[in-house]
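Note that this complex is displayed minus one protein chain, with the remaining chains in position.
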Amino acid sequence: MTDATLAAAPSAESLFRRNLRDFRRNRLAMASVAVILIFVLMAVAAPLIAPQDPNETDLFRRLQPPGWAEGGDWAFPLGCDALGRDILSRIIYGARISIFIGAAVIFLATGVGILAGLAAGYFRGWVDVVISRVVDILLGFPYLIFAIGLMAMMGPGLLNIVLALAYKEWVIPCRVVRGETLAVRELEYVEAARALGAGPRHIMWREILPNILSPVIVVSTIRMAHVIILEASLSFLGLGVQPPTASWGSMVSDGRAFILEAWWVSTFPGLAILLLVLAINVASQALRDAFDPRFSE
Amino acid sequence: MKALPRLLMATALAACPAVIPAAVGAADLVVGFTLDADTLDPANHRKRETETIIRNMYDGLLTRDPDMLVVPEIAESMTQVSATEYDFKIRSGIKFHDGSDLTAEDVKFTLDRVVMENGMGDGMTSPRQGLMGPVASVTVAAPDTVRITLKEPWPILPAMLPNQQIVSKAWVEKMGNEGVATAENGTGPFKLVEWRKGDAVIMERFDDYYGGATDIPPVGKACVDRVIFKIIPESASRVAALLAGEVHIINELPAFSIAQVEANEGTQVMTVNGTRSFFIAMNMEGELFDDLKVRQAAAMAIDKGLIIDKILAGNAAPIDGILSPDAFGASELPKVGFDPEKAKALLAEAGFPDGIDVTMDTEAAFKDTAEAIASMLTKAGIRTTVAVGEGAQLSDKWRTKGAPKTGDMYFTSWGNGSLDPFDIFTPTHRTNDRGNSAGYANPELDKILDAAAVEMDVEKRRGMYHDAEMMITADQPYIYLWVPQDIYGVSKKVTGWKPSADSRINLHDACLN
Partner (left out) sequence: MSLGKLLERIIQLIPVLLGVSLIVFVMMALTPGDPVQIMVGEQSITPEQEAELRRNLGLDRPMVERFFIFLANAVQFDFGNSFYHGRPVADVIAERLPATIELSLVALVVALATAIPLGVVAAIRKNSVLDRVATVGSLLGVSLPGFWFGILLIMLFAVHMQILPVSGRIGYDNEVAAVTGFLLIDTLLAGDIGAFGDALRHLLLPAITLGLPMTAILMRVTRSSMLEVMRQDYVTFAEAKGLPRRRVLYRHALKNALIPTVSVAAIETGSLLGGNMIVETVFGWPGLGRLVVESIFLRNYPLIQAAVLLYAVTYVVLNFLADILYTVLNPRVKL
């Protein structure tokens, strides 16, 4: 990751602007940003736009087809699930949970990862040894198996899902930050700051962090997409969010059993996941192209 | 799958060269099954799926017919000599798959291996010891007779014996426990060809089979050449395999797939009354459900009929007590009607005019049903949140054997494979017993249950269980819900097979057209 452009990094600010301009020019990227924004808005305004109460069950509407299909009713445009709940409303409310889980896990993981990675990369020595060893150990666990084990240990619940995923997720930003920090800490401007008597805290936060943020952001967005899928996987294994809360993952997972009889139950939330995750991925790809073409995960 | 765009299908078709699906051999009967066997050792398994597979290769002293009647199999006859002694006359001419003859010694060895401490050798006691109750000893009384002696009278011995399969003494001693775990040498209608672990158990007809239980016709060799248990855990995939013609019988067909299987040409649905009672435990040690009125209110708030109709597609029998309508001792009981208004009134009388807030624990598999029940309870003022937990966590929390419980309600079930009340009534209702998740304690009831367990007079025993059921309907420690049917998807090519209430899939009589 030693790299000539970073040597000139004190002008990070202007570089950032130029990169942002590049990003803005990418129409596909802007479209995906729009999609993400729409989903976030949908999550925020869920009570205002959902046509039905997402948790209102009615067994007489069990597996009712979408509005346009035979037996459908436009009051329930995307049909009803196994308990007669409106799928559209559950997707709208579900956006809250899925986005929350994705954002919370990444926020936690990136925060911890930056702290640990900076410390390891800057101080090196035994700090680095300890942190790197912990990272190695955690990487040795398969992700899902670790999360399943943690869920079995902590019990069910939204917060526990976030924790179960974040316990391992932080390793990924940590490795990125450590690598970047190692590369940057020897550069001239950091040396200069050190020569001027700046303390480690100042150097880490003010000099190093701003210059390594791009790859961190890129990685975090990719990982966020991944985390949303992981939540669906946990639901598949029966360790998802608690009822009656809807998350897209749990909707797809619960609906998969009916795929022969009532395709709409799992297909629409599946499409919602697909669309959001795709948008995040496209945006992150564009971010990477614009900000850091050299970066590879 | 009408919904898939035609274009997509057409493209996919064009992209794939026409390949004919590998034809299943003409007389291979394939069962799409939920779980693989853990082991093939009849003395060392813990799951009924394992037993279902083993049972096609190993026969028992006694067995059950599809209507759950216990009949002799390897035994020719059974005689009760005294309250604690039973004689079993062993049939002659039975051969193990390795060609050796079955003797009374083998039967004794098999039962000793299960019953005795350290019976399996290597310091191992069989985990199936508990299924044999108070057996004191097994002796060879005559060259063709085995005598089982009990420490105390235990009328369900005959009902429990079909759970044990007879092994060959010489073979087990030669193979050791680890060898017995992956190979077989039974006397059953099929012998093992290959066990592809996690994938399939392949068996072929045993040509020297003695014919099986004389009370379950047809007697003779198995009809099909080979039987394959193919492991498909995911239910949508299992149904897909049936519809695609890859398998002939699937177990645990989800109720909502019934219409699909019926509509498909060449497949049909078969059901059998199950033996598992579903109920909701209300924590009587808690602050809310210690009040009978609150418990009654909860029972009245649930429209059992609607859930059976809509979610279980009509495939369940409602129950008013703990016993299945098919069980010994089941009787007509007073019904708790569906009456949400009266439920609210009862709540108010109990001092909760504004209703109560409770949590109902359940496992992921029952999430749908539990949620439907929760919304009914909520409408009657018992605002219920469903909490889905993992099986192991929930049994820690609710099956405490008398240790204090936390939690409000627990949607759960208890199996009763023998259809005898002793292994469902006692564990769930006797004070501090292993399945008493309601924390119910009624010394009167305990007395009746203890006496009924050893009562030898059948009619008297039946009456005792009726009295017991009347007590629990009055006290309402649980909300008794239903006994679901076991649902199977079956190819129309299969004849001579019907599902059995103990969830076994015995394929001796099954044929393929």
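We call the chains A and B, going by the order they appear; numbering starts again at 1 in every chain.
Following the convention adopted for this analysis, a residue touches a chain if its C-beta (ideal position, glycine included) is under 8 Å from a C-beta of that chain, and two chains touch if they have at least 3 such contacts.
Worth saying up front: this structure is predicted, and the values here are computed from it rather than measured.
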Options B:44, B:145 or B:476, residue touching the unrepresented chain: B:44
Option touching the unshown chain, where B:147, B:230 or B:304 are the choices: B:230
Residue of B:131, B:219 or B:441 touching the missing chain in the full complex: B:131
Positions on chain B where the hidden chain makes contact: 1, 4, 8-9, 12-13, 16, 18-19, 21-22, 24-25, 28, 30, 36, 38-39, 41, 44-47, 117, 123-125, 127, 129-131, 133, 177-178, 180-182, 194, 196-200, 202, 226, 228, 230-234, 236-237, 240-241, 243-246, 390-393, 395-397, 399, 414-415, 423, 427, 434-435
Hidden partner chain, residues of chain A it touches: 28, 133-134, 136-137, 139-145, 148-150, 152-153, 155, 225-226, 229, 232-233, 236-237, 249, 252-253, 256, 259-260, 266, 270, 273-274, 277-278, 281-282, 285, 288-289, 293-297
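Throughout what follows, only the chains that are shown with their structure count from here on.
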Sites on chain A touched by chain B in the complex: 55-57, 59-60, 62-63, 82-83, 151-152, 155-156, 238-239, 242-244, 254, 256-264, 267
Residue ranges of chain B in contact with chain A within the complex: 1, 3, 235-236, 239-240, 243, 254, 256-257, 259-260, 306-307, 310-311, 363-365, 367-368, 370-372, 374-375, 385-390, 392-393
